[in-house]
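One chain of protein is taken out of this complex; the other chains stay put.
By letter and in written order, the chains are A and B; residue numbering begins at 1 in each of them.
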Amino acid sequence: MREAHGSILYLDGVSVSFDGFKALNSLSLIIEPGELRTIIGPNGAGKTTMMDVITGKTRPDVGAVLYDGEVDLTKQSEERIAIMGIGRKFQKPTVFENLTVFENLELALAGERRTFAVLFAQLSGTQRDRIAEILATIRLTARAGEKAGTLSHGQKQWLEIGMLLAQDPRLMLLDEPVAGMTDAETEQTAELLVGIAKERSVIVVEHDMEFVRTLASKVTVLHEGSVLAEGSLAHVQADERVIEVYLGR
Amino acid sequence: MSRILAALGVLVALMFAPLAPAHADDAAFAAAVAGLDQKSFPKRAEAVATLGTLGHARTETVLRALADGTLFARKEDRQVVIGRLSGDAYSLSDAATGAPAGSAPSGELAKIIANNQMRGQIQDILGRFLLFSTDAEDRIRAADQVLSNPDASAVAQVRNALKTENEPAVRQRLERALAAALLSGGGTTEERLAAVQTLGNTNEPALRGLIQRTAANDADDAVRAAATSALAAIDRRLVFLDMGQNLVFGLSLGSVLLLAAIGLAITFGVMGVINMAHGEMIMLGAYTTFVVQQAFRAYLPPDLFGLYLVVAVPMAFVVAGAVGVAMERSVIRFLYGRPLETLLATWGISLMLQQAIRSSFGATNREVANPAWMSGAMDFLGLTLTTNRIVIIIFAAAVVLALAAFLRWSAMGLNMRAVTQNRSMAAAMGIPTGRVDALTFGLGSGIAGVAGVALSQVSNVSPSLGQGYIVDSFMVVVFGGVGSLWGTVVGAMSLGIVNKFLEPYSGAVLAKILVLVIIILFIQKRPRGLFALRGRFVE
Partner (left out) sequence: MGPITRRLIALESKRGWAVLLAVFAFAAVAVPLLNVLLPPDHALHVPTYMVQLLGKFLCYAMLALALDLIWGFAGVLSLGHGAFFALGGYAMGMYMMRQIGERGVYGNADLPDFMVFLNWGELPWYWWGFDSFWFAALMAVAVPGLLAFVFGWLAFRSRITGVYLSIITQAMTYALMLAFFRNEMGFGGNNGLTDFKDILGYSLSADGTKIGLYVATVIALTLAYLVSRFIVGSRLGRILLAVRDAESRVRFIGHSVTGAKLFAFTVSAMIAGVAGALYVPQVGIINPSEFSPAQSIEVAIWAAVGGRGTLFGPILGALSVNGAKSFFTGAAPEVWLFFLGGLFVVVTLFLPKGLVGLASAARRLKRPTLPVTKEEPRNA
């Protein structure tokens, strides 16, 4: 438990099984404040399940999940975890299709969360400015008034990142943020994420090795629900076991 | 009061009457017959009781005449005679001897009237004559009659019967009957004690009442104590029997629920289609049964009638299944992935089906007869089980097993499981998913139709028959766990049993309400039911 102190996220010995299948097998992971961490691994390595555990969607069978060195995330609801400052972007972009781009950001914006309060809530001037700023960042200013359902796939990805920004989380979890993006979009996204990571901790799950290289962060390789290797991209790429898992023998 | 008087009369009569062998003293008999001609009913009843204890050969003739209203007293000499109307006058015979006694017009005769109490008394006595019948069945029935309506007046006859009885089954009953009669009065202390022992294993409410009275009123302390402990043992046993009875009732209700829900376990559980017209598939099955029954009545000899249900089962499957396939192809397939819309559209179809049946068969209940082989009852470890209950339980089990076997081993069943587990993969492997969908839905509907055949035997066949089952069957499937055939079986059975165990305390309606509330609360705890699928891919 000594390492938990001072970390933003601390996973120790986390296991999850579904009907006998071990999705996570005694997984341990530590993320420092302000760190950008990339997680790679073949299909079924447990990447999505790990995010589910951190955000409260799935409860682990055993193991500790601590946020900010002290909050036990396994006891919190999804809403509480989000309010405490953990944001998540899904693999498949999920935006609210029947709301406008602006409204999507409005709902995500940090602030009032109580049911009766949101009934009467109004956007303040600073909040409007903040939304405008995010719209500019994600290049959707021109489409602010349109339904999110009309956006292209890449734009939806960006809107989702924008929603994450609006939430202003201390820890961001990004599940394949550049899936389905063009090369140019991918490059812009990488730039954006590196910028974001300066102010907060980010965990990126990615398949695209080119993109991982651009992020230039510490890399963790997951395999069969536990950590296989950890270090710089060059370091893990040289690891025998990683090569075996990826290439198969 | 009059009963007690009659009993006292009998006691008195017993003291004076010699405990007669098969042929009683003619004089005593004649005196008793003369005793019938008295003003007061209690005294007449006394005379009847005396006749009963004498066991004379002519007792039956006299008592029958009294019961039929052909027993008279001739006004001029108060001779008791039996009259038979011939022309304007009665031809008479002496009641005590049977000798002819001339004839007389009705004006010269006074009818000896029996009141209801006496009629009952006469029936008991006449019934006891069967104790000496040559037919063992008759003797058993006579002994049972004494046993269910014990009376001290029967002691002598039962004793007599025991002397000659050789059949063990009859003897056993006669001994119990004697014990009951002795306990009702007339037995010595030892006899009463022995009687309590003999009857201690009873389940009959009448005998339990007798022992209870003995426990409270008997003159002897030892008899009272023995009766008290026997009563406790009986009550303990009755509690178990009661539970057994509830269990059987529960299983039979559970089978009805299971039959109603099993088709839904396919359409909702396996395919995920909310078919609100499911109840109407049951209703169609019931109406098919009705039509088949009418056809049997009209075109086939009556001794084949009992077989109509056997023909109705496949017919109902085909009719309901065909309607199901038509529904799937014309409406439901356009709504896959939109469960709430499916719910509304199928509800609309259910309304139309109901109205179609109402327009063609009328709004009133149709009569569907239970075939002879389904009526009757049997005894099992002290429980009375009606045959139709057992048939329904067996039928439900057969349907489930057949369905499970079909899904497990047939090629079609394999296709169905493949399509429901991974549609696109199944399609890629060349399984015609559209046709499998239609047939799966048809299977679920056909099974519902088959259930309708069974349910036509236990509920009213009317256009709204299906409506009564829709909430229940959805509850069963949701409670058991969607997608699990065994969950549906366990769900149906446990709901049936819980319902029947609640009923004695709360009444039928409140039990049903309570079960609904229990399910609603249960679903809060386990939203996916008893046998839930769990995993990352379940959403």
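To be clear about the criterion, a residue touches a chain if its C-beta (ideal position, glycine included) is under 8 Å from a C-beta of that chain, and two chains touch if they have at least 3 such contacts.
If you're wondering where the values come from, they're calculated on a predicted model, not measured in any experiment.
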Displayed chains contacting the withheld chain: A, B
Which residue of A:Ala4, A:Ala64, A:Leu99 or A:Ala179 touches the chain not shown here: A:Leu99
Contact with the hidden chain (one of A:Arg113, A:Arg128 or A:His235): A:Arg113
Selected from B:Leu344, B:Ile394 or B:Leu414 as touching the chain missing from the view: B:Leu344
Hidden-chain contact residue, picked from the options B:Ser252, B:Gln354, B:Thr420 or B:Ser456: B:Gln354
Contact footprint on chain A, counting only the chain that is left out: 55, 57, 77-79, 82-83, 87-88, 90, 94-99, 103, 106-108, 112-116, 118-122, 163, 167
Absent chain, residues of chain B that touch it: 274, 276, 331, 334-335, 338-345, 347-352, 354-356, 358-359, 467, 470-471, 474-475, 478, 509-510, 512-513, 516-517, 519-521, 523-525, 527
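As a convention for this text, only the chains that are shown with their structure count from here on.
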Separation of mean Cα positions, chain B and chain A [Å, integer]: 67
